[in-house]
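Only one protein chain is missing; all other protein chains are in place.
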Amino acid sequence: MQNSFYEEKVSQIQKSFKIDEKYERWKNSTLADWNKKTGYREKNYTNSSDFKIKELYTRGDLPENLDEVLGMPGEYPYTRGVYPNMYRGKLWTMRMFSGFGTPEDTNKRLKYLISNGETGLSIAFDMPTLYGYDCDNPRAEGEVGKCGVNVSSLADMERIFDGIDLSKISTSMTINAPAAILTAMYFVLAQKKGVNLDRISGTVQADILKEYIAQKEWMYPPEAHIRLIRDMLVYSTENVPKWNYISVSGYHIREAGSSAVQELAFTLADGFYYIDTGIDAGLDVDKFAPRMSFFFNSSINFFEEIAKFRAARRIWATVLKEKYGAKNPRSMQLKFHTQTSGYTLTWQQPLNNIVRTTIEAMAAVLGGTQSLHTNSYDEAWALPTDEAVKVALRTQQIIAEESGIADVIDPLGGSYYVERLTSEMEEAVYKYLDEIEKMGGILNAVKKGYIQKEIAETSYRKQLRIENMDDIVVGVNKYVEEDEKPINILKIDEIAEKNQVKRLKELKTKRNNEMVSRSLDRLRDAMQDEKVNLMPYIMDCVRNYATIEEISNVGREIFGEWKEPKIY
Amino acid sequence: MNINDIVNGILAGDKRMIARSISLIENDESAREAIIERIYSHGSAKIIGITGPPGVGKSTIIGNLAPMLAKTGKVSILAVDPASPFSGGSILGNRIRMQEALSRYNIYMRSTSNRLYEGGLSEYSWDIIKVMEASGSDYIIVETVGSGQSDLDIMNIADITCVILAPGLGDEIQAVKSGLMEIGNIFIVNKMDREDSYMAIKDIRETLNMSNKADIPVIGLNSLTLENYDRFVKYINDWEYQNKYRRNERKIKQIIMEKIYRIYSEYINNIDSADIENENPYYAAEKIMKNVAGQKFGYLEK
Partner (left out) sequence: MESGKNQKFIKPPIKVLLAKPAIDGHDRGIFVLARAFRDAGMEVIYAGLLPTPEEVVDTAVNEDVDVIALSLLNGAHMTAFKKVMDILKKRGINDIAVVGGGIIPDEDKPKLEKMGVTGNFGPGTRLDVIIDHVTKRALEVRELRKNEYK
């Protein structure tokens, strides 16, 4: 039988590895003798991906075709970075994920961050908004503004961005199930502020596959959400050229418990699925692939993360070129946002988290990220205070402007260890991609719960490794202190919920309800025809101040709801 | 709360009492016998067995079927999950897929662990079903563990056994065929939205025909769109065979086996190996068995 594309890649990589006799000799004589004499720390040296880590890497670990797989910065296969000048051209965007309470609270936080040197906006929404419920839904009780900012209608978006020039700063929105609605709100908001759609830039997360996999925010069955993604993809490709209509996310997959390899493999599989979706919609891959962006996690095993980012670029470029026949270099360039890992941050001894975040942020920068969120030291306690979020932002600024880390492009390129890890990561990812393809593709694997099970398995193993002290977490299973002192945390005032509910009531009496129901009816009709692009219809609803729940309910009616597969 | 309250509760269909009585039945021998004593003559339900390999959609089908049956009678559901052979614990995961139907149609559903009992049901499934029956159920749907070919016990309990399959079972299908083909009164190919589903129907049809079971129906279902469920429901409603005799026989045999086993194991644990140290183990065992049988079950020996 003929090898599949991915099997072929695996075998190419394996062929590029060779046995290093110098290392073997050293290990069996000099090192062994010395260990006998001095003793050594016995431990299972592995990383999150279960790779065996050697004590030393040598020239022999470099792949034979190093020059070919590395390329130069800004050149295929982009292992060393997507831009020729990287951070000498422009530093990464410092984008702090923010939002809480009322739109006004959030507006204030955004301005505070901008005044402290933040260079991009990133909005966190609250639970009702994330699941497409209005603030006055009984289910929303006690949840309004707690985990992010509440948005029930366009009026709330107007308040969030009050006094902010949408043509000057890019905005990222962490919204998925109702992504099309929030995108529509942002577009309409820009129009109302007199900014042409070709001048706004930003990203909407919108990656629904990883919702079923990891973040668990959905409203409809997968096919319905994927249609909405197709509609955003087509609409933005035609009308909003600087808009990243999707941010294919590994962050959540990792936080849900995956290893680095799983994060990368599942995320890339999702990415390829969206490429297929665009092609199936009749678009040329080189038209829409350049606006696809990614979002990765940076966790605590420093070198593993750096290797992951480098491997990500290499795989994306290779597959787009060789499998999808892309010709536009921009289609092959994987650009990504990074967030440091919240999971690694502890409730115990919270100041230690600043150090963890620093290490993780450095890995992201050394891995060539295009934008970065750094978590605050109070991560395991609550949403961050002004003080904590400032330290997190300053951490990035110190890395960028004091440390010299950003002065040289891909400074770890050529490192025996990093290059070897990059290739091993690549190999392991191709193996997973092959397996997923043979299961009938990622959507199938997700619906079956296979991907979720793999992650839950890794997550449980990680938990046991910590409990058994195979993995150390300072302050949690080692160097424990008995008297943890409470820290100052951000509290969300109950007033926020009351105010939002009151305002929504007012809105519903003030708006033109005739127009609202007419636009909702038109949306309902449009939804019935699979071929119709829904974006203009949703924008119409939004413009009439239809609420997020009213619009979502039309979909619930037409598409139905969804229940997760059994994981255990 | 005492045993009379519980029994009255069961007969009145009080869910909390039904629930509590099932726990007592599973965990407490004397309560079990006392409850069964008071309810065994009550109620008469059609018992619908749902069996088949893991993940074919058994729970989903029950979630869809239950509301349809609820139109003509009261429905209760029992779903069995396997216990971990290492810890004895288990994760009872069938409920999630039925939850919506349960809340909306006010259906009693119970998840139970097989506690390593073999055959696809739990040791006290009969008793639980009896409670559900006495509570006024017209239909009791039972989901087996779902280990495929070894879930055969359901045929001893259900009036109608529905074997669920789905396209893409791969090699598993052969193993399933050897066991489940014998016990099904109806075969369902679920997930008709998938490729190869017509092939699967054809395959099963042929296998049944070859073993002279041409009259057993094979129905394709799509559990996402509810396509063909009307045929399935009609078949269940038209089904008349009563399996009560076999059901009780199974229970009687089980009780006898359990009692014998308990007495023997008590005896085995008390064997004093000192006096038999030098004997041929075959001979020694024979002697002990005769002994205990003589003491405890004189009537067993000729």
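Order of writing sets the chain letters: A and B. Residues in each chain are counted from 1.
Keep this in mind: a contact is a pair of C-beta atoms (placed from the backbone, for glycine too) under 8 Å apart; a residue touches a chain by one contact, two chains touch by 3 or more.
These figures come from a predicted structure and were not determined experimentally.
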>> Of the residues B:K46, B:K74, B:R110 or B:K130, I need the one that contacts the missing chain.
In response: B:R110
> Of A:R59, A:K108 or A:R139, which one is in contact with the hidden chain?
Replying inline: A:R139
> Looking at A:V10, A:V69 or A:C147, which makes contact with the chain not pictured?
Replying inline: A:C147
>> I'm checking contacts with the chain that's been left out. Which of B:N8, B:N27 or B:S265 qualifies?
In response: B:N27
> Of A:R25, A:R88 or A:R461, which one is in contact with the hidden chain?
Replying inline: A:R461
> When the complex is taken as a whole, what residues of chain B touch the one chain not shown?
Replying inline: 1-3, 6, 15-16, 19-20, 22-24, 26-28, 31, 34-35, 83-84, 86-93, 95-96, 99, 102-103, 108-111, 113, 115
> In the whole complex, what residues of chain A lie against the chain that is missing from view?
Replying inline: 127-128, 130-131, 133, 139-143, 146-147, 215-217, 255-257, 343, 346-348, 380-382, 456, 459-461, 463-464, 467, 473, 476, 486, 489, 492, 563-564, 567-568
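Convention: only the chains that are shown with their structure count from here on.
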> Within the complex, which stretch of chain A touches chain B?
Replying inline: 221, 448, 563-564, 566-568
> If you look only at chain B, which of its residues touch chain A in the complex?
Replying inline: 55, 59, 91, 93-94, 96-97, 99-100, 224
